[in-house]
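One protein chain omitted, others in place.
Chains: A, B and C, in written order; residue numbering restarts at 1 for each.
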Amino acid sequence: MAELFQARVLRNSEVCPGIFNLVLEEVRLAALAQPGQFLNIRVSAANSPLLRRPLSIHWVEEGRVEILFQVVGQGTEILARVRTGEMLDVQGPLGRGFDPDPGDRTPVLVGGGIGIAPLGFLAQHLEGRKVLALLGARNREVLGCSGGTRLDGLGVAIRAATDDGSLGQQGLVTELLSEVPANGLIYACGPGPMLRAVARYALEKGIRCQVSLEEHMGCGVGACLGCMCRGLSAAGESVYKRVCADGPVFDAREVDWR
Amino acid sequence: MAELFQARVLRNSEVCPGIFNLVLEEVRLAALAQPGQFLNIRVSAANSPLLRRPLSIHWVEEGRVEILFQVVGQGTEILARVRTGEMLDVQGPLGRGFDPDPGDRTPVLVGGGIGIAPLGFLAQHLEGRKVLALLGARNREVLGCSGGTRLDGLGVAIRAATDDGSLGQQGLVTELLSEVPANGLIYACGPGPMLRAVARYALEKGIRCQVSLEEHMGCGVGACLGCMCRGLSAAGESVYKRVCADGPVFDAREVDWR
Amino acid sequence: MKSGEVNLSVNLGGLELRNPVTTCSGTYGFGEEYAPYADPAQLGAIAVKGLTREVRQGNPMPRLAETPSGMLNSIGLQNPGIDEFEARYLPELRKLDTKVLANIAGNSVEDYAYVSSRLEEAGGIAGIEVNISCPNVKHGGIQFGTDPKMAAQVTRAVRENTMLPVIVKLSPNVTDITEIARAVVDAGADAVSLINTILGMAIDIRSRRPVLANILGGLSGPAVKPVALRMVWQVSQAVKVPVLGMGGILTATDAIEFMLAGATAVAVGTGNFVNPRAPLEIVAGIEEYCRANGIREVKELIGAAWL
Partner (left out) sequence: MKSGEVNLSVNLGGLELRNPVTTCSGTYGFGEEYAPYADPAQLGAIAVKGLTREVRQGNPMPRLAETPSGMLNSIGLQNPGIDEFEARYLPELRKLDTKVLANIAGNSVEDYAYVSSRLEEAGGIAGIEVNISCPNVKHGGIQFGTDPKMAAQVTRAVRENTMLPVIVKLSPNVTDITEIARAVVDAGADAVSLINTILGMAIDIRSRRPVLANILGGLSGPAVKPVALRMVWQVSQAVKVPVLGMGGILTATDAIEFMLAGATAVAVGTGNFVNPRAPLEIVAGIEEYCRANGIREVKELIGAAWL
């Protein structure tokens, strides 16, 4: 169950240009959080920017909850200026996360850019298992600071693809998909086109796959119907589903990819 | 002539509860500033709060411009959080200030609460002359940190009135007006009722008096006609005058006090 | 009532509310989404998402755009329809210890009549808010809300099909909102609510296309508060029925402004998104304001700024 927190900022540091690691001290939130869930953060007490910003939980450790965010606009710019000791108005944990129990399947994390962030928390839950990660990013540095380094630290086997070839092979992460074993379970997060390609590949090969979607949000709790994605009903009809409440994580088979 | 500056914040410190001393490094602004003029400060790059905040120049020294402000609402709350090294969007110096040349009259500064602030800069211009100040405030601490201490440092003779009697006599600063010599020139800044009482006293006794008025502002430059006060035309008719551009300092005889 | 206590109850067109704070339709789901943050039992009432006779998928995505101190939405009345509402949501709503306002819309006068009578029969609904002002649908919606004759017709149809209090929700997208208000009151409305969203749009300069798939959307949030307040001021003095005021309410100060302008009760909409505890904080803030000002009955605030 989600709650509202006034969470103390323990640290907010620019881990590489334009990407920040924000560490919140909030024991209860840490206890409630599940991998793939997100926080809805009020970045300013002023009336503008008005809406909260949805940000995935990247890491949870000893009562601390971390996020990794990329500065892309006004809200994240303000968030980048938050300093140690300030209190942040945080709502969460929200949404339906990943199903972190892969059973006897081999978990394969597929992440693109800042979409790698939530896979860190998921990998924490998968610790002790053999985990493969296929990661893509602009370059080595972004891949590392978007969560790659942390996955590495957990002993996850990483295969990388970068735009400039500075790490792994040059190209898109989707070009690594052939490495997913037939009994694999894909957990994917990243840009829309990447997710679509991953899901299509998985559906085609009959590989299980969970994807974390993104959509602009009004409420973040399922009340406003502003964040819809095209899903499939049990009967196979295309129906709107709420990314914030029915997701953000969906089984690839629940989504209408047409 | 006023300009727009991106001024570096050298210091912003809470000099007593709820009152801040903001020091800006801006050589050109310091050179242009005249006592009684004000700055129009944009407190946030966001759309809300939207309007600039008018704040008087309190002190100018070695290329530094200082203001003293009281936290009363959203804008000043945001300003209170500004830190050393940040750049502040400052427009100024604005308005018609005090006529700092008292000729052969004895300058008498009359200030109430945070209205003491601009009298500091005026006193800098009057240095070397015998200056009397009649100051009122809630208590000793507020009187000091609203500019009283600085006046004292300049050798101004201070007569004080405080609500709680913690400094000078208990009561209103207007009760000290009998101390103004007949050849005095009053420079007054403070709450509306105080200014009215001071002006009435001066007009009655035939003492010269300049008052600094306050009004909510839209533009601060005379363009919007939002900040009017009731003035007197040359012919003695009641006409609107712009506090921002025709003032904020007016000769008491130019104002319609009815 | 103990000494120092404030009586917060108000009567909104026959609807006895324990306090004057409610929620806006379409921003509060079906009452469960915000329950973790603010117990609906502590609110005067809640209004649920706009209902139509048939299932509606709503408008294509994107449906939202943030604007300065506000937001645009073009949800387009996505809702499960009256059948599923009764089967799936109403039983849950009945369990909440608060008054539930059903918000209804339709393509035709008959639709409004039909949904009203269904709700009347179903039970568990405290009042019907008649949305004649949705800017986001092709048929009905805003057309009913800009023409006094059609507004009256819809009101009459609902009135004839229910004994429940009927609250007609007015559109701000009109030259003279008091004209529409008078028309629906003459047609039997027990109260009016206002404002619905103001028609607006946003453009993406990268794609050079409107941001919303539906092109136009409805503006809500603090940006619209001055307009909402003005309309509440005008309408509450023009008609004899109570006004449910909304539009940009985020804090107790906002809510009190609406009551002073003439609102009998207020509703929090977009404010829920920003602060899910806003409705509760507003109840507390109103009570505190009354106490600090020696006001024993919150009713005394209603229209207190008129003169």
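Things worth noting here:
Rule of thumb we're sticking to: contacts are C-beta pairs under 8 Å (C-beta built on N, C-alpha and C of every residue); 3 or more make two chains touch, one makes a residue touch a chain.
As the structure is a computational prediction, the values presented were derived from the model and not from experiment.
Of the chains on view, those touched by the hidden chain across the whole complex are A, B, C.
From the set C:S25, C:T52 or C:T67, the residue in touch with the chain omitted from the display is C:T67, counting the whole complex.
The chain that is not drawn here is touched, among residues C:A35, C:L51, C:V168 or C:A202, by C:A202. Hidden from this view is one chain, which touches subunit A at 47-48. Touching residues on subunit B toward the chain that is not drawn are 1-4, 42, 47-52, 89, 91, 215-229, 239-240, 245. Residues of subunit C in contact with the chain left out of this view: 65, 67-70, 72, 146, 173-175, 198-203, 205, 208-210, 215-217, 219, 221-227, 229-230, 233, 248, 253, 256-257, 260-261, 289, 304-305.
We take it that only the chains that are shown with their structure count from here on.
With chains reduced to the mean position of their C-alpha atoms, the one farthest from subunit A is B.
For this pair, subunit A with subunit B, the centres built from the Cα atoms lie 53 Å apart.
Chain centres here are Cα means. That of subunit B falls 47 Å from that of subunit C.
In this assembly, the C-alpha centroid of subunit A lies 35 Å from the C-alpha centroid of subunit C. Residue positions 47-49 of subunit A each touch two or more of the other chains. Residue positions of subunit C touching 2 or more other chains, listed in rising order: 68-69, 222.
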